[in-house]
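Below is one structure, written out as C-alpha coordinates; comments come after it.
Apart from one protein chain that is not included, each protein chain of the complex appears where it belongs.
And then subunit A:
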Amino acid sequence: MNHVLTIQTKNQPVVLERLLQVTRYRGFEVAGMEMKPLADFSGLLVTLSIVSDKPISLLTNQLNKLYDIEYLDCVESEQTQAKAGSMRA
(Lines give C-alpha, C1' and ligand atoms only; values in the text may rest on other atoms or scores of the structure.)
Protein backbone atom coordinates (compact mmCIF):
# COMPACT_ATOMS: atom_id res chain seq x y z
CA MET A 1 0.00 0.00 0.00
CA ASN A 2 1.24 3.49 -0.83
CA HIS A 3 0.62 6.40 1.48
CA VAL A 4 1.40 10.09 1.41
CA LEU A 5 2.09 11.87 4.67
CA THR A 6 1.97 15.62 4.96
CA ILE A 7 4.01 16.76 7.94
CA GLN A 8 4.71 20.14 9.43
CA THR A 9 7.71 20.30 11.74
CA LYS A 10 9.52 22.81 13.90
CA ASN A 11 12.59 24.25 12.24
CA GLN A 12 15.06 22.25 14.30
CA PRO A 13 18.33 20.52 13.46
CA VAL A 14 18.03 16.80 12.66
CA VAL A 15 14.26 16.93 12.28
CA LEU A 16 14.49 15.37 8.82
CA GLU A 17 16.88 12.69 10.03
CA ARG A 18 14.53 11.97 12.92
CA LEU A 19 11.57 11.51 10.56
CA LEU A 20 13.54 9.22 8.28
CA GLN A 21 15.08 7.25 11.16
CA VAL A 22 11.70 6.49 12.70
CA THR A 23 10.25 5.59 9.29
CA ARG A 24 13.07 3.15 8.53
CA TYR A 25 13.21 1.64 12.00
CA ARG A 26 9.49 0.99 12.10
CA GLY A 27 9.76 -0.91 8.83
CA PHE A 28 8.38 1.53 6.29
CA GLU A 29 10.03 2.42 2.98
CA VAL A 30 10.36 5.98 1.73
CA ALA A 31 9.44 6.18 -1.96
CA GLY A 32 9.66 9.96 -2.21
CA MET A 33 10.22 13.08 -0.17
CA GLU A 34 9.74 16.80 -0.57
CA MET A 35 10.66 19.51 1.89
CA LYS A 36 10.32 23.26 1.92
CA PRO A 37 10.50 25.85 4.68
CA LEU A 38 7.37 27.65 5.78
CA ALA A 39 7.10 31.23 4.56
CA ASP A 40 8.28 32.64 7.89
CA PHE A 41 10.99 29.94 8.27
CA SER A 42 9.47 28.89 11.59
CA GLY A 43 9.15 25.33 10.42
CA LEU A 44 9.29 22.86 7.55
CA LEU A 45 6.62 21.33 5.39
CA VAL A 46 7.52 17.75 4.49
CA THR A 47 5.71 15.39 2.16
CA LEU A 48 6.70 11.75 2.58
CA SER A 49 5.61 9.03 0.17
CA ILE A 50 5.60 5.73 2.04
CA VAL A 51 5.37 2.14 0.85
CA SER A 52 4.35 -0.59 3.25
CA ASP A 53 2.00 -3.50 3.74
CA LYS A 54 1.68 -2.63 7.42
CA PRO A 55 -1.11 -0.42 8.72
CA ILE A 56 0.08 3.16 8.33
CA SER A 57 -1.14 3.93 11.86
CA LEU A 58 1.86 1.97 13.16
CA LEU A 59 4.04 4.70 11.66
CA THR A 60 1.87 7.75 12.18
CA ASN A 61 1.42 6.89 15.87
CA GLN A 62 5.19 6.88 16.27
CA LEU A 63 5.75 10.04 14.21
CA ASN A 64 3.06 11.87 16.13
CA LYS A 65 5.05 11.32 19.31
CA LEU A 66 8.07 13.21 17.98
CA TYR A 67 8.61 16.47 19.81
CA ASP A 68 9.36 18.38 16.62
CA ILE A 69 6.25 17.29 14.72
CA GLU A 70 3.52 19.90 14.82
CA TYR A 71 1.03 18.47 12.36
CA LEU A 72 0.67 15.21 10.46
CA ASP A 73 -1.91 14.10 7.95
CA CYS A 74 -2.12 10.90 5.99
CA VAL A 75 -3.62 10.46 2.52
CA GLU A 76 -3.66 7.12 0.71
CA SER A 77 -1.90 7.30 -2.62
CA GLU A 78 -4.82 5.80 -4.55
CA GLN A 79 -6.93 8.76 -3.50
CA THR A 80 -4.10 11.14 -4.33
CA GLN A 81 -3.80 9.68 -7.82
CA ALA A 82 -7.54 9.92 -8.35
CA LYS A 83 -7.46 13.58 -7.36
CA ALA A 84 -4.52 14.23 -9.67
CA GLY A 85 -6.33 12.44 -12.51
CA SER A 86 -9.44 14.51 -12.10
CA MET A 87 -7.40 17.70 -12.06
CA ARG A 88 -5.71 16.76 -15.33
CA ALA A 89 -9.09 15.99 -16.90
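Following the convention adopted for this analysis, a contact is a pair of C-beta atoms (placed from the backbone, for glycine too) under 8 Å apart; a residue touches a chain by one contact, two chains touch by 3 or more; residues count from 1.
Heads up, the rule we're going with is that contacts and distances are computed from a predicted model.
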Among "Acetolactate synthase", "Polar amino acid transport system substrate-binding protein", "Thioredoxin" or "Sarcosine oxidase subunit alpha", UniProt-listed name of the chain not shown: "Acetolactate synthase"
Residue ranges of subunit A at the interface with the undisplayed chain: 13-14, 17-18, 21, 25, 55, 57-58, 61-62, 64-68
